[in-house]
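Here the structure comes first, spelled out in structure tokens, and everything after it is commentary.
Note that one protein chain of the assembly has been removed; the remaining protein chains are unaltered in position.
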């Protein structure tokens, strides 16, 4: 678990650091267009559906994007990869998006937040997934632009938690095709939050494993293991906590883009977030409880060892002293000449030892 | 106490985990219908009463449920066991309940909450009971659907804290038969909260027992015992705290389903909850106080032992040195030939020992 | 101080426990009427006064209570002992008091609270007194029912802090006879809060005594003493904190039973409560400061002892080794035959000892 | 620093205790008039000024006080010494002051607060000064009664921080003579708050001195020194924190006695208070940081000593054992007869010692 995981600040801090240096000095709202050959290929996929039909295209020309503005059906544009700023620029021009919003979409490392621009709603949050080989959380920024009948979602890398939504759209299962773009956004955010449950579960199973090991073996690197786990708990917290404010703002119901029907569903997401927050808090509290326990147990173990060893030493020191006395070379030491001197001294030694053992037993030190 | 109790995360976390994995991927509002042979048989019992009469039936056919909508009397439908989704579906259809509510009823592991849907009020909370053999809290989800003249309650397992209410209805004791469904809900929630007192009491008696043992014996596994108790305290807290928000919302008086007369009674429940919360907080504070005390006492004990042992060693080490000196084999050691050499050295040793003991006494080390 | 005091949860928790078990199962608002021979005799005393006159009666028949409703003068009914529910029932019937209020009056162990029922105001709080022989706080519930021109006060046991008020009424000192029942309630609550000052004072003098002992002697049971004191501090806090909310509600001035003139006086009580809260917080903070100090001092003492002892041992061990070398029985050990061998070795030993002492001194270990 | 300072609860608690016992039992609003010969002589000084002129008198007869009510000029009555209640009574009668206000003025030990009585404003706060010989804070209550064109200030002892204001009035420097009584009150409170800066500065220099000593020498009584300093920090906090509420209330601008022009100046005082609060918090945080540091350093030092000593002992113990073996008196011990036995054993001993030293070095224990 710990061997494969990087130093623990890594996950929690890199997010913040990424856009720091590059940002300074550029005028606000500037987009970066990296040269081709960047790590992630850009991919745009458009889903158009109404209660009766559903289509999806791979968008390759900007002109294809004009479909997004078609009335009558709901359009979902899913943009993967953010290194090329041109598509963002085009969307910004076409839908009159504020440049700072576009910048926030591209600068992954944003704190989850909601911004209401009247015509459209901008939400950014963190999509977490579990990296099993490294046993740590992977975090990725997902942004949503919600308009009257379209939703544009942005993600950093291919691979996401939205496949179940895509299936539901394709197969027309549930309510999704008969509702508007706001319901789609709910569905996507619900999928994101549902995956937080999975993270909680993984963290809990790591916690349980850790607790058991600590209760049983008291591993040397116990504190380090707890640290690594704590980092993950913090990562989760950083993703979930700001979502509560977002949900509060949605539930206040001041925005006309989210219909009252969908608001009820967001209430459900709110509850899930509250549950994840509670579970996260609980994990944190239990971790600190186990840390206390571990330190107390380690120190108890240590004390027990030291006590026994010190007692052994304490028993032998007087005996050695007695032996030392009769090892002295005085000419006139009458005991040395007695026939029973030796056994008597051995007896004395045994008596002293037994007395001390009884004494320690009585004092409950042994 | 501790031997029978499971690892301590068990109770507090399993609740959350249960509905995690199963939920992901399903469209919101989907109900599960397990095959027959699930662990709990479904049982529906209907109580109908007005000030003058009272009847109760075992409901076996869906059509029997149409009685619920009868005017003029109060109906209480008590559903036990939630594994079969069909009855939930029927209720949902008949009373026009939001699918997310039905899902929340079935997915036990909800955070206590209140949702006001205008026509009906949805409340879910946790019913705690004390499992004496395992000496731990058992937690179960109870949900209420309150309409104008009916109340539907859902619980996971047979066996609950409502028998006293059933008696009161049957015997017509107190006000219950002359009030509406809202008063019935008050009575049921009051019963739930009253049982929290019992839990507090059990935890307190465990705490007292623990405190006494720790003050008297300082058991090796003291920290572990405190941990186990702390888990129970946390479990109670997780059930009680969210109830305060529920009560606040009820007391705000914005809902027409709860009459002003009944609101006064809910104020009483609020007070009880405040008392349980306070007792829980107190337990927590006292536990952390006792933990401090325990650790300080253990370390004091240890220090006392080490000090005495070290002092014994320190007294004998110089004596052994003196013996060692006169155990040397130099040819020219005049003291060895003196007649009173041996007694003199013994005297010297005694003098050193006495001096050291007096010195340690003076320094208050002994 | 500590010898006479019971286990420390006693005072703080018994309050809560008392009414737990007995309450469960009874319909809300049920009063208990214990058989005669209960521990406290019931006593009802009625004071009637107006600016010019003042009378007080011992009430023995229910019919006497009808005086309470007389217009023109202020009536104060002081009920002592709550085990017999009949008088409560009579008052409830006569003044149309809500049954839950009556129940709260009888179930001592309430959290201090205020409930405004329009016609009358219900306040319950805790009257603390100092039990000198046990050196601990005694806590008792006092409840007030304030009507337009009457005040009914309930207390658990004879003996209270109201004698000074009784004198002021009897002698017509101060403003009390020229004001209404609300001023009387202010005067009584002021007397209750003034006694909190006494408690604070006692706790402070115990604290000072404790601090001095700890600074001077570091008693073995220091942590235990602090614990006991902390319990008292918590008891005080539990009584005072909820009073702040009560005062806030009174000062909001929404109730017509409390005139504006009297409100100014309640502002004064508020200030006193704020002062007691602050003193309580201060005591708590200082206690935790002294605990830190104690633990640090104990561990410093221990370290000092161990260091000196270890240094003594460390000095003698090399000397003993040298003696051991010349105690070996090799035939060919030229030093043994030298005339100055013995003194030389003694000198070597002295040199080693002196060197080590200087070394330890230099390192500031000694 | 610590030798001259009293036990540390002294300063923070005596304030509260002073008026406790004396208050209980007296009707609210009673003033005390001590016999002459009390510790502080009463002194009343009246300053009357308008933009063009300025006079100050020593008031000796009550009739002189009637000047206070003169229109057209600002009057500042500065009362020093509160033991004689007659002047308070006279002021109360003349200006129709609420008796509780008079009581609060006399009972020094109030929590800083503001009370708005419409006609006049009552503010009480704490004037701190630095007692250099005892190196501790001296605290004194200052109260202000602000009317339309007069200000009455009360202080406990002669000597205050107002001399600069007196000079400014006398010399007509700054704005003070051209503004009303509210500006005067601002000027006085500003002087009080400015002196808090001095206290902060003194505490900081003590802190720096302490930190340096702790970093350098780790004095035995380090924890005690930190305690004493912490008390002073708490004393400051108790004086400053409630002032924030006072300032908030003034800034809300609901009182007609404080003109809008002066309100801007109070905003400045608010900022100063915020700065002092922040500095106080910082001191507190740094103190707890240094405490951590100190404890960690002391324990590191201790560990280092113990490690070296234990290692010395551990090296000599095997050597002593070898010497012990060849000190045995068996007849048949061939090594004893070897010519090179003795040097060989000495060599063995040296080898063991060197090996152990290398081993400990490698393990980084030495």
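For reference, chains read A, B, C and D in written order, and residue numbers begin at 1 within each chain.
The definition used in the following text is that contacts are C-beta pairs under 8 Å (C-beta built on N, C-alpha and C of every residue); 3 or more make two chains touch, one makes a residue touch a chain.
Every value quoted in this text rests on a predicted model; they were computed, and no experiment measured them.
Interface note: of A:223, A:264 or A:366, the residue touching the hidden chain in the full complex is A:223. The hidden chain makes contact, of the residues D:100, D:311 or D:353, with D:311. Touch with the chain omitted from the figure is made, among D:45, D:168 or D:244, by D:168.
Contact with the chain that does not appear here is found for just one residue of D:100, D:170 or D:333, D:333. The chain not shown here touches chain A at positions 7-9, 12-13, 16-17, 20-21, 23-25, 27-30, 98, 100, 104, 109-111, 113, 115, 220, 223-224, 227, 230, 234, 238, 291, 295, 298, 302, 305-306, 309-310, 312-313, 316-317, 319-320, 323-324, 326-329, 333, 335-339, 341-342, 345-346, 349. In the full complex, chain D touches the hidden chain at residues 164, 168, 173-176, 187, 190, 194-195, 197-198, 200-201, 204, 207-208, 211-212, 215, 264-265, 267-268, 271, 274-275, 278-279, 282, 285-286, 289, 292-293, 296-297, 300, 303, 306-307, 310-311, 313-314, 317-318, 320-321, 324-325, 327-333, 363, 365.
The rule we apply is simple: only the chains that are shown with their structure count from here on.
The set of chains touching chain A and also touching chain B is empty. Judged by shared residue numbers over all numbers used at their interface, chain B and chain C contact each other through mostly different positions, with under half in common.
Between chain A and chain C, the superposing rotation on Cα atoms measures out at 145°, rounded to the nearest 5. Among all residues of chain A, those that touch two or more other chains are 327.
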